[in-house]
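A single structure is presented below for examination.
All protein chains but one are shown at their positions in the complex.
Chain IDs A, B and C follow the sequence of writing; residue 1 opens each chain.
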Amino acid sequence: MKAEKLNLKLLFIKGSRVVVLLVLFIVFSVFTENFFRFDNWSNIGNILLQEAPFYMMLALAMVIPMIVGGLDLSVGSNISLSSFVCAMVIRETENPLLAIIAGLMVGCLIGTLNGYMIAKIGVPPFVATYSMDWIAKGAVLVISKGGQITGFNSFRAIFNSWRGTYLLISLVFMVLAWILYTKTVFGKRTYCVGCNAEAARISGMKSAQIRILAYLASGFVAAMTGMMYISKLGAAEPTLGGAFTMEAIAAALIGGASFVGAKSKISNALVGGLIIVVLNNGLIHIGVPGVWQDCAQGVIIIAAILLERLLEKMQTERS
Amino acid sequence: MKKKLLGVLLTAVVTTSLLAGCGSSEEPAAPAAQEEPENVEEAEEETEAAGEVAEPEEATEEAATSEGIDTSENYLEGKKIVVLLKSYTHMFWVEAANEAEMLADQYGCEVEILAPTVANSNEEQIELLENSLVSPPDLYIIVPADSQGIAPAIAEINNEGIPIVNVNTQITDESVSYDSYVSANQYDLGYTTVSTAIEKLGEEGKAIVIFGKPGAQTYMERDEGASAAFAEHAGWEVLDNQVANGDRNEAMTVMQTLMTKYSDIDLVYAEDGEMALGAAEAIKAAGKEGEIKVVGDNSSVEICDAIKSGALYMVYDDAAWSQMETGFKVANLVLGGQSVEDTYYSPIYLVDSDNVEEYSKRYDE
Amino acid sequence: MEQQQVLLEIKNLTKVFPGVVAVDHVSFDIRRGEVHVLIGENGAGKSTLVKMLAGINGIDEGELIFDGERFKPADVLDAQNHGINMVHQELSLMPNRTVAQNIFVGREPVKEKGLKWVDLKKMNEESQKLLDGLGVGENIRADAWVKDLSIALQQMVEVAKATSTENKLLILDEPTSSLTTPEIKALFEIIQRLKERGLGIIYISHRMNEIFEVGDRITVMRDGKYVGTREVKNTNVDEVINMMIGRNIGQLFDRKWNKPGKVLLETKGLTGLRFRNVNLKVHAGEIVGVAGLVGAGRTEVAKAIFGFDPIEGGQLFREGEEVSLKGYTPKKAIEKGIAYLSEDRKQEGLFLDFTISDNIVPVMLSKLFPNGFVNNRKKVQVADEYIKKLSVATTDSEKIVGSLSGGNQQKVALAKWLLTKADLFIFDEPTRGIDIGAKAEIYSLMDELVREGAGILMISSEMTEVCGVSDRIYAMHDGEISGELIRGKDEFSEDNVLSIMLKKRGSHE
Partner (left out) sequence: MNKVKNFLKGISGSSWAGIALIIFFAVAIDNYLGSRNLMNILRSTSALVVVSVGMTMAILLGEIDMSVGGVITISATLAGMYMQAAGTVTVGTVVIAVIICCLVGLAFGLFNGFMIGIKKFNFWLVTFGSMSISFGLAKGVTNGGVISGFDKKFQWISTGRVLGISTCIIWAVIICIISVLILYKTRFGLHIYAIGDSEVCAANSGINVRKTRFWVYALSGLTAGLAAVLLLARTNSAGATIGEGYEFSAIAAVVIGGTAMEGGKGGFKGTIFGAIFISAMKNGLQLIGLSNYWQQVLLGVVIIAIILYDVINARVRFKKSLRRVYSEG
C-alpha cells in the first residue's frame, strides 16, 4: 500500500501544474455562462488561436534561460525593439522576408549581449538583463522618435491568412525547443551547465558558450513573438513590450519553472501559458474588469512560489 | 403614460436641432484658399464650425470661432514658443507637432516641442515645464495630460508672468490662470459623433464606449457628449464603458475582452482614433468585421485607409492641425498685446465612406 | 587541583546525516586548562562533533554536561554565551570590515546615555586591548581592514574574537593548515597563554608532530566512532596511527610497487597565477604525491595542467610531445587523455541534483551518442557497468547522487573519468571526507589503474596517505617545488615530508 501511495504523491508532484490548469478550466466553465459553451466554440477558439500562442511563446522565452540557472528580464523590450526594426525594414524595403530576418537578428543580438555579460564577464543575470531592458526600451523610443509604423499589409497577410498560424508557429517552436533541450546531447549539456557550471566546464563542456546560446535562443523566441504581435495588432508601437516581461515570468513560474538551474522543463512553458490564458479570460467572465489583470498576475507569481515550496516539502518528506 | 409623452417630445426637439446641426456639416470640408496676408498663409476653413449646434443642457458662453481672428501683424517673429504635448507616440500629437513646426517656420519664430516619454504622464509634464523655466520662452502652448494635475507647474509659470495658450485639453484648476483656451468643442465632438452614428445605424442597438484617459478633460467631455446622445435614443443600450488610455494596444485587449463577455454588439464608440483602430483590429481578428461598427474621433492617413477598407465606419476629426493653427493665431494676438476671448472653438469634420477619398487628399501634401 | 577539574563531559553524542552516521555515540571529557587533541582521518567525524558543541549542528542523541550542568546549545549565540567558541578551518571573517568590527560583530558596545548609538571608540580600544593580551597587538591595528591582513594574522583575529567573551572552552579546527613554521610557533605560544588562564582547548589536527608538541591528551575517532583517549606522555606515533586507521599501515595501503614506464607528463618552468617555474614528471605505472600547505599552489598547478586555469609561462609535454598552450581548455586536456578529479567534489566534481547515470556520461556525451540524440537505455547500461565495476553501494542507476554517502559520490566521480579511458589522472584530495572502508577501495582502484599503465598525480594534505601511496613525492611551498622524495632512495616519513614542505624557497638543490 505504501508504495502505491507514494507514486500517487509523485504523480501529483510531477503533474501538479496540469491539475491546476484543469481545475481552473472546470471552475470557470461551471461558474460562467459563455466561457465554455459547446455551441459557442468561437469563444474558446478565439482564446486558443489569438491569445494562447503569445503567452506560450513568452513563457518559452523565459524558461530557456531558467534552465541554465538565469533569467531574462529584457523579453519585453526585446519584443518592442525587434518588432519595430522589422516594421522599419518593411517600410523601407517592402520585403517581408528580409524584415523577419532583420527582426530575428535584433532579438538574437540582444540575447547574445545578455549572455556575454552574464557568462563571460560575470554580471548577475537579473542585473544584466534588467539594464538591457532599459537600454532596449530607450533605443526603440530613440529610433522611432515616438512615432509608430502601420500599414504593412503584405507582411500581415503571411500571418493572418489562416486564423491558426499563430498557434501553429508557437507549437512548432515549443516542439523544437522540447526536442533540442531534452532529447539532444546539446540539451543534456545545457542542463549540466544549469545544474553546476563549474563541474560542466571540468567535464569538458564550454559552459560559458552554452549559457550564451541559451540567452540567444531566448532573444530569438522573443523576437518571433514580437513580429507575431505586430502582425496581429497591425501597428509597431515603441511602447509595445511594457507588460510582457511580467506576463512571461508569471506564465513560466505558474507552469512550474524554477530559478534553480536545471529544474525547469520546456513543458512548463506550455502549461504555464495555458494557465495564464485561461485565468485571464476566466477572470473577465466572472466580472473582474480587465484593469485587474496585472494585479492578478502579481498574485499568480506569489502563489507559484508558495506552491513550489509546498511541493518541495512534499518531495523531501517522500525521499 | 406621462413618461412616454415626455420621451416623444424630447426626441422631436432633438431631431430638429440635429437636422440643423448635421445639415450644416454636410458639405464636404473642402479646404479653401483665403486671401494671403503678407507673410501668413494658412488653409482657412470656410464652413461654419459645427460648434454652432446648441447643446441642450449646459449653455457654454458664446465661443468665438477660429477664423474671426485678425492675423494682419506678426508679433511672433523672433520669439520663442514652448509647445507641451501629451505624448510622442499618439498619432494625433505627432500631427500636432508637425503642424507646430510648420507654423513656426511660417511665423519665423523658434519652437521647442516637449512631451513626456511615458504617454499622458502628468509628473513628467510638470518636470518638463519646471526645467523649461531655466531659459524661459516668450509664450507657452500647453496641452495638459491631466486638467487638474498640471496646476503646480502652471502656478510656477504664472509667477514668472509668461503667457499661456491652453490647447485641446482645458486646464480646469481654478487656482491657476491662462490667457486663452483653444480647442474643438469636445462635448460637441462626442455628442455629434454618436448622434450621427445612431442616425445612420437606426434606432435600436447595443453599444460599447471605450473611454480615453480619466483625468483628461477632453475625454471626459466627449464621454459626457456621447452619453447625452445615447440618452436621447431610448432604443440604444450602452453595454459597457471601459478605459483604454488612448492606447491602441490596450484598446485591442479591452475589445477582445468585451467581445468574449458580450456576444452581440452593434456599435463601438472609441473616444479617439488610436483606440478606434485598436478595437477594429480586435474585431477583425475575431472574424466579426462588418457586424460591429466602429466610430471614433481624430483622423489620420491610417484612419482614412481604415474607413476605405470598411474597418472603421466613420469618424469626426477634431483636426489637430486646425487646433494648433488657431493656437498660434491666438498666441500672435496675445504677444501683440491685443485682447483675446477666453475660448476659441475650432471646427470638427465628419469623415465617412463618402468623403474619405477627398478628405485624405489633405494628407498627401 | 583546580587544573584537573572536568570542564565538559560528552555522553554518547550522536549525529545522523542522510546516508551516513557522522558521529556515533561518542563519549569523552575535557578538563579545564588542558589542550585536548581530537585526531582522526578525514571524514572521521571530528568537525561534525565540534560543530555540535559550538551549536552549529543540532544534537540528535546524547547529552553534554558543561561546567557541571546539563547543556544543549540551541544555536551559536547560546553556545557563545555559555563560553564555548570555535575558530573554523576556513576562516569566517568579514573581509571588508575592520578588525574591531569583526571581533565585536553581533555584540557591538553601545553608549549608555541617550540614543543607543554604537560606541565605535570603545570598540576599537577594547579590541586593541584583546590583541595586546594575545601578544599580537603590534602587527594588527584594531581599525585595519581584515582583507589587508595575511592568513596567519587573520587567524589571530579569529582567536581574539573567540576569546573576547568570558570564554571557557576554545575549539581550534586544524588551525595550522596554512601557517608556516614561525607562525605555528606564535600560535602555540598563544595556546600556552590561554592554557595558563585555565581555558579548556580542543585542538583538531591530523599532524603527528604538532600533536605531540602542544597536546596534553589525545582522543582518536574513526568512522564517527570513539576509539580511545591517551595521555600524550605515555603513547607514541605508531599507536595513534594504528588507532586512527584501525589496521596497521600496511593493510590500508597494499601498493604493489611496479617499475615506472615512459614519461606520461612533464612540465618545464610552468608558471601561472599562484605558482612559478614548476618542473615535474609523471611516469606510467607511478603514483606521484604532491604535499604542501593549504595555499601552496598545488591545486592551481593541477588545474593549470588540466587547462582549467590559464598558464602564463613554461611548457607542458604529454608523452614527450609538447602541448600547445594557446586556447588550452579542459576539453583539449580530455582529448589529450588527462582526467581531473577535483578537490571540492560537491562544487566542481558532481551534478548533485542529477541521477548517477547522468553523472557518469557527461564527459563522453558526443562519443556515446554520435548522432546527437541521447538514448537513455544505453546511458543506463553504461552506468550499471561502472556501478558494478567500482561496487558503488546501490543498484539503482537512477538514484540522485546528492543522497549518496561521501565514498559512493567519489566513486561516481571516478567512474565519470574512467569512462574516458584517460591514461593520466590528477587526483585532488581523493579521500577527503570519506570513511576508512571506502578509502581502502579508492586506494586499490588507484593501484589497479597504475598497474594498467596509467600515471596518477595525487595532491593530498594527509601525511599517512602521501607516504603510504606515492612512489615519488613532490613538496610545494609558496608556489614552487621545494623538494622531492623518491621511494627506495629516501625514507618516506611525516618528518621528511614536513621538512621539505615547510622549507623556505631556494634551499631546494
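The criterion applied here is as follows: contacts are C-beta pairs under 8 Å (C-beta built on N, C-alpha and C of every residue); 3 or more make two chains touch, one makes a residue touch a chain.
In this text, all values refer to a predicted model and were calculated from it rather than measured experimentally.
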Checking the contacts here: which visible chains does the omitted one touch?
A, B, C
Pick out which of B:126, B:279, B:330 or B:356 touches the chain that's been left out of the picture.
B:126
Of the residues listed, B:102, B:118 or B:162, which one is in contact with the missing chain?
B:118
Touching the hidden chain, out of C:297, C:314 or C:349, is C:297
Tell me which stretches of subunit C touch the chain missing from the display.
56, 75-77, 80, 88, 92-97, 101-102, 105-108, 110, 116-118, 147, 150-151, 161, 273-274, 295, 297, 478-479, 504-505
Missing-partner contacts on subunit A, residue numbers:
117, 121-124, 126-128, 130-135, 137-139, 141-142, 145-146, 246, 249-250, 253, 259, 289, 291-299, 301-302, 305, 309
In the full complex, subunit B touches the hidden chain through residues 88, 112, 116-118, 120-124, 126-128, 130-131, 133-135, 145-152, 155, 172-173, 175, 213-215, 243-245, 250
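FYI, only the chains that are shown with their structure count from here on.
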So how far apart, in whole Å, are subunit B and subunit C when each is placed at the average of its C-alpha atoms?
78
Between subunit A and subunit B, tell me the centre distance in angstrom, where each centre is the average of that chain's C-alpha atoms.
39
Measuring from the mean C-alpha position of subunit A to the mean C-alpha position of subunit C, what distance in angstrom results?
45
Per-residue overlap in subunit A, given as positions that touch at least 2 other chains:
none
Multi-chain contacts only, two chains or more: what residues does subunit B have there?
none
For subunit A, which residues are in contact with subunit C within the complex?
183-189, 191-192, 195-196, 198-206, 262-263, 319
In their shared complex, subunit A is touched by residues of subunit C numbered 306, 308, 329-331, 333-334, 340, 342, 347-354, 358, 361-363, 365-366, 369, 372-374, 400, 403, 416
Subunit A contact footprint on subunit B (complex, rising order):
87-89, 91, 94, 115, 117, 119, 242-243, 247-249, 252-254, 256-257, 259-261, 263, 277-278, 281, 285-287, 301-302, 305
